[in-house]
Structure formats: C-alpha cells, structure tokens
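To start, the structure under review is shown below, and the notes come after it.
For this depiction, one protein chain was excluded, whereas all remaining protein chains were kept in their positions.
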Amino acid sequence: MNGLTFDIAHLLAGGLVLVSFMMLYQDRLFALINVFALHAIVLALSVAWQAYIQDAHHLYVTAAIALIFKAIIIPVGLHRIIQRLGIHRDIETAVGIGPTMLAGIGLVTLSMVLMLRVTPDADPLAREDLAFALSIILLGLLVMVTRRNAVSQVVGFMSLENGLVLAATGAKGMPLVVEISVAFSILIAFIVIGVFLFRIRERFDSVDVGALDDYRGEHR
Amino acid sequence: MISGAAVLLWGVAALLGTAVLAIASSHGSGSGTRLIYSLTLGISAAVLLVLASRVADDPVTPSTAELPLGLPWIGAHFRLDALSTFFLVVVNFGGGMASLYGLGYGRHESAPHRVLPFFPAFLAGMNLVVLADDAFTFLLSWEFMSLASWALVMAHHREQDNARAGYIYLVMASFGTLALLLAFGLLAGPSGNYTFEAMRAAASAPLVAAFVLALMLLGAGSKAGLVPLHIWLPLAHPAAPSHVSALMSGVMTKVAIYGFIRVIFDLLGEPAWWSGVVVLFLGGLTAVLGILYALMEKDLKRLLAYSTIENVGVIFVSLGLALAFKANAMPSAAALALTAALFHVLNHSFFKSLLFFGAGAVLTATGERDMEKLGGLIHRMPLTSFAFLVGCVAISALPPFNGFVSEWLAFQAVLQSPDLPQWGLKVMVPAVGGLLALSAALAAACFVKAFGITFLGRPRSAAVELAHEVDRYSLAAMFTLAALCLLAGIVPGLVIDGLSAVTLPLLGSRMPVQMAEPWLSIVPIAASRSSYNGLLVFLFIAVSGSFAAFVIHRFASHALRRGPAWGCGFPDVTPAAQYTSISFAQPIRRVFGAFAFRAREKVEVPAPGETGPARLTVEIHDVIWETFYLPIGRAIDFATDHLNHLQFLTIRRYLTLVFLFLIVLLLVLALWP
Partner (left out) sequence: MALILELAVQGAQMMLVLLLAPLLTGFVRKVKARLLRRQGPSLIQPYRDLLRLMRKEVVLADNASWLFRVTPYLIFAATWVAAALIPTFATGLTFSWTADLIAIVALLGSARFFLALAGMDVGTSFGGIGSSREVMIASLAEPAMLLIVFSLALVAGATQLSTVAAFMGSPQVGLRVSLGMSLIALVMVAVAENARIPVDNPSTHLELTMVHEAMILEYSGRHLAMIEFAAFLKLLLYVSLISCVFLPWGLAGVEAGPKSFALGAVAYLGKLALCGILLAVFETAIAKMRVFRVPDFLGAALMLALLGTLLLFVSRSL
C-alpha cells in the first residue's frame, strides 16, 4: 500500500476524531445534530475509501448504510423530534465546554498511549487508526456523560457506534452481516429512545433526564 | 595567593561589619542611612569586580576556603565554582542595585533602625548560602538569610497584616529548613559526612534519591514559591520595604533555586526520568496559577509578588526539562534547557527588582499600593513610568527585551523533547509547553493591567495629584536595570556564552558558541532550525518606526488639537468611571476563574421602580489555601486541643510514656532488616 492512499485513510480517521471534538463543542441541539450528520458523512467516506483500497465491495454497502441512515434519515428524524418537542432553543451542557474539551484531549491521549503500547508490532498507521477509533468511542461516551438532554445522549451513543464501525473496517474484519445488524440495532435503539423521549416528555414536560432522577427520589 | 572564595569571605565579613555598625549608628539620622547603603553598595561593587576578574580569568576551576568555625570537627567549607559564581553575580548585583535605590528610598523610612542592621546581614546570608560547601554551613547560612529577611518583613510590624505575614513566613521558613535538613541527612548517608565533596562522590540509592528530590522540592521550593508552598510569599515580600521586596523577590528566590540546582544537578548524581515529570508538572502549575493570582490582585506589590511565583514556575519548567534530558543522556538538549533556566534567573532578577523599585517609587510619591487609588502617574512621574514600562514589557516576554529570550530558549528546549523515550514525558512536555505559552500570554495581560491602571488614565485619588518624581538615586537604579533588560535582550549571546561555564561541569555539555554568529544572532542548534536576533529586531523596529514617523511628519498634516475625550455624549465623567483593576481582570476571571478560584459573580438588581443601588458581588476563593492549609491548621488545632491534658500528668505517667517510647524505638531497631 503506498503512502498517499494510507495518508488519506489516516486523514479521514483523524477527521472523524476532529468531528467528534466539534460535537463536544456544540451546545445547541440543531448544531449538534448537524455535526453528527457530518460525522456520519466522514465515516461513510472513510469506509468507502477502505473499500476502495482493500477492494472489498461489501464495505461500500456499509458506507452506503452509514450515509443513508446516519447522515440523512436519523438527523432528519431527530430534527423533527426536536421541533415537535419544542426544545430547539435549549442550551444544555452539564459540564462547561472548556473542561469537556480538556477531558476529551485527555481521552485521546489515553487511547493513543494505550493502543500504541499494546500493539507494538502492528503497522504504524493501522495502530494509529485503531487509537483514533478508540478515541471516537471514548469521546462518544463523553458526550453522553456531559449532556443532560436525552436527544444529545442519543447522538453521543450513535457517534460511539461510528467509532466501532471505523475500528471494524480498518481491521479488515467485520463481515457485512454483523455490520448490518449493528446498524439495525442502532436504528432500533434510535426508535426505542425516540418513543421513550415522547413518553418522558408526556410524563414530565421535559426531556432533561434529571427529571427522571427526581422521579426516583434522587437528588442531583 | 588568596583564592577567590577567601576574598569573597572578606566581602561577607565586611557586610556583617556594616550590620554591626548599623546597629550602633542607625537611630534615625539621615547620614547613617546614607553611610550604610553606600557601604553595602561599595562592598557589592567590589565583590562584583572580584567575580568579574574571575570570569575573565578562569571561571571553571573551583576555589575553596575553610574556616575553623561551626561544628568543631568539621569546620566551615566554602567553595566558589562556576555555578556559585553565576548566582553570586545575581545576588551581589541585586544587592548593589537595592543599595543604590536605598540611598534615596531609605530617607523616607519611618523606622530605619529596624531596616538598616538587617539589610547588610540579609545580603551576607545570601552570599554565604551560595558559597557554602558543606551541609552545616549551608543550613546555617540559609537560616540566617531567612531570619534576616524575616526581620525585614517585620520592619513595619505595627501595620495591619504584617504580623500575620511574618508569622506565616516564619512557619513556612522553618518547615523549609526542616525539609532541607532531612534532605542533607539522607545525602550524607550512614557515614554522616556533611561536606558536599563527599556527597558528590557517594552515589544515592534510587529510593533515597527520590526522597531527596521530594524534600528539596519542599525545602527549596517553599523558599522559591513553588505552588502549593507559595502562600507566604505574596504576604511577606510586599510587607518589607520596597528595596527589600526587590531583593526577596528578585534575589532570594534565586538563592533557593541555587540550592535546588546544587543538590539535584550537582550532588545527587544521575536523576531518574520521572523526576523531570514531577518538576515539569509543578513548574507548569506554578507558572499558570501564579500569574492568575497576580491578575486578580489590586495591590501593586502583591501583584508583583505573585508574578514572582509565575517566573519561578517558568524557571522550574526549564529545570524539569533539563532533568528529563539529563536522565535520558541528551546532554546538549539538557544544556539548552539549563541555560534557559539560568538566563531566566538573571532576567527575572533584573526586571523584578526594577518593577519593585518602581512600585516603591509610586509608594513614596503617593503613599498608595492599592491600584484602585492610583492612575495617571505617567504625567506626574514620567521617568519612573518609563522605567516601569520597560520592566513590564520585559517581564511580559516581548521582544526585543530580555524576558523573551529566555522564554524563547525554553520553547526551543520543549521542541527538543519528542525524542524523549518515556510516555509520561512525551505527554507531559507538550502540555507544559502549552501552559508556558498560556502563562506568558497571561503575564502580558497582567502587566498591561499593572501599568495601565497605575500609570495611565486619570488619577483616582487626591494623593496622585500631588505626586512628584522620585530622587536621583532611585531613578539611577531603575534606569540601570532598564538598560540591562534591553542589553540582555539584544545581545543575549554574551550571556549564553557566559553560562556555558556553568552548564559544562554540571551536564558535560554546553550550548554552541553564540558570539561568533554573524550579526550576533542566537542559534541554539542550527541556523536552519531556529534563530533569533534581538539586535536586528530592535534595529528593524527602530528604523521602520522612525521611517514611518519621518514620512508622516514630512507628508502628513501637522495639525493637532487638544479636546475632551469622547464620553458618548455624557459630559464630565468622573475618574471613577474608568476601568479599574478588578473590572479589567473580569473577562479573564470569567474564563479561568471558575476553575482556578471557584469565582462566583452575583448581581443584585433592585426591582423596577426601586431606587436602591444595584450590586455586583464577586466571590473568590483561594483554593490552595482552603484545600491544603486550612485542613492542616484545623488538624493542629484538633490535636492541640486533645493533647492538652498531657500537660497535667503525674511524673510516673511521664516516665511511663518515655519508657514506652524507648521500647518502641528498640523494637523498631530489633525488627529493622
């Protein structure tokens, strides 16, 4: 594999980390969802590029799934949900942007150090790709942890899943069936959570998951 | 021939003699003040001459001296090598400048008999610390220096807060000396040989070395003002008379750094790589927190004291880099980092003395240290304000002045570090590089505030309206230092080459010769990698500035009209409407304050229709004081409360206690492997 093709794969993976950071930075829901769509587009590009260089046609399907579901259908759906819930003006971060970004940098460093240490023999850039995938997963978790709103937690969860897909395609391993099942489970999770959102909303007039704590008698 | 060290000991003896003379003669007469400061100025100048001849002659070969003082079977050892020569230059130059300033400033002293005897003693103590060559002499001189400076802090002991400052200083100084005592105990080892010569020859076990590092960070770090041991510094330094504040901030912290370098780089042998991580972390933390505290401050002298903490942090960052490089056998990079640290030591002693002198001049002229009551002094004290401005630019690490050069060298050292093999260092160094950059930018903000609020704008109190320029001696001291700030900035090669004699014995390497570079540039590694030429930058700015001024004056309109400032249609605004020091720092407080000070702002606006005033309350916590010191204080209170009844036992019980303790000690001995 020559330098340039690898460089592009690397750049796309790094771009995905960058978009994950942009998700940490957004504190408005619409912007967050738009960035998530961008995340999915970059993922689709990255997967398609892997399909091209590995000459693995089924990966094109994966890319298409990512593009259609995650970059178009889900964001559009989330936009609608937000509008119907009337929460598009909410600003909602539990933790400030600065500390969140610092924590994000810590996580990326952690995953870099960890991955580079446990895979000393592998190909250098593949190792870095793995490290990127791990950082995307951790950053997705961070988004889920630092947000109050259920919608943005869904978005965080889905970006986490993007990281999984990236790791799988980079490792030349994941068969299409697995990928499709993952994608569908995500979709189902999305639907379930969507339904839940409306239930929560009906019950508590808010999608702030803090309301659930109050209901359980806990105090934040 | 008498060796260099012996000559310097005569200098110390002369200083001590001056102190005795001061006790005899200093009851309030102006001539006594002049006599004492002239003597210290003369002695410092003479010592500097001796040192200069030594630098010109042969700075590397150590010269030793021994006095039959101190412990009977040891004697007192003194040694003058390149490292101590450098620090002696810093000490005596700072001392000389403070004396020159004191010639004028001392006349306004309300209690000269509380200052004059201790000033030469303080200088003598600092000289002795740097000269000492055995642990006993070192500790004794260290304590002498601490006590002399404590006495100077307490010179105005009736003023509010000064007694508390003195108390906290005394506690922290004793604690620091205790840590140093233990460190030297560990270094001396079981054989108990207290000369530095023997310590240098003995190799320490890794665990012992770790303890020595920790104890040195506690001992020297508390004197230098390393976070979280800095709390005494912003209280004590400003409490002393201004020229003593300058000495404490500009010079005594450097003596502490000398102690750290002497033990860690010279006596301890090869460092472990993680020691670099620890020092880097503490340095970075100190730099950023120090300057953030300074930004929140509205007392000019306390602002300067906090900024000292920042600079100490910067020096420790460079020292940490040098340790990391030394541990990984990268001597040339280590030499670069150590040179950056030592250069910053020199620079900081220049501009911090200058700034404290300036603050002292403001204090003399207006009687105010609170910036909220100053303003507009540039019209009343043009010369002082010019010198103070030079100091502000230099300390903000802006070219073409000296502060920038040492900061630039530190950044170059940071850029050497990707070759370090350890993960901890790899992650730590760029993060600390970022902190260094952050602290430099915040320092610029801080000194825009210090100069802008104090000297610019309109007077905020009546005292300022009556201010006058200070005396010639003070101005001479300030302008000498300002000139040196510029000089060290435009011909840094001279200093760097001078420092090579220091790094060579400690690290076995030095930076390349700089004075041979064309146009006096400095080139740390290779010209294609990085270079900086302060002289040309200065010349370019001067030439293009004059060119622009020439063109403007030749071709543009000369018309000039004075008029009132634009007040948005609101005529005759009071000076109170200007930005104050607190409001100037407000944006930065909002950005960093929540995390560094748990700052909260509360706005109370009266309901519509009510005529009461709106109030803005700002709540700032000193996080370190609250998380470290208050719990310790409470624990001590608790312990003393509960141990109190130990004072009222019968003799038999006391004997039982002593007996039990003896048994425990014997048990420890018996069980020790």
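Order as written gives the chain letters A and B; numbering starts at 1 within each chain.
Everything that follows uses one rule, which is that a residue touches a chain if its C-beta (ideal position, glycine included) is under 8 Å from a C-beta of that chain, and two chains touch if they have at least 3 such contacts.
Source: prediction; values computed, not measured.
Touch with the chain that is not drawn comes from one residue among B:I453, B:I496 or B:M511, which is B:I453.
Only one of B:L186, B:V414 or B:L499 touches the absent chain when the whole complex is considered: B:V414.
Although one chain is not drawn, the whole complex shows that of B:S31, B:S191 or B:S528 it is B:S528 that touches it.
Considering the whole complex, the residue from B:A431, B:L494 or B:A599 that touches the absent chain is B:A431. Where chain B meets the omitted chain, the residues involved are 375-376, 378-379, 382, 389, 393, 396-399, 404, 408, 411-412, 414-415, 417-419, 421, 423, 426-427, 429-431, 433-434, 437-438, 440-442, 444-445, 447-449, 451-453, 456-458, 521, 527-533, 536-537, 540-542, 544-545, 548-549, 552, 555-557, 559-568, 573, 575, 577-579, 583-588, 590-591.
By the touch rule set out above, chain A reaches the unshown chain at residues 3-4, 7-8, 10-11, 13-15, 17-18, 21, 25, 97-98, 101-102, 104-105, 108-109, 112-113, 116, 124, 127-128, 132.
Just so it is clear, only the chains that are shown with their structure count from here on.
In whole angstrom, the spacing between the mean C-alpha positions of chain A and chain B is 49.
Partner chain B is touched in their complex by these residues of chain A: 96, 98-99, 109, 113, 117.
Residues of chain B that touch chain A in their complex: 423, 427, 591, 594-595.
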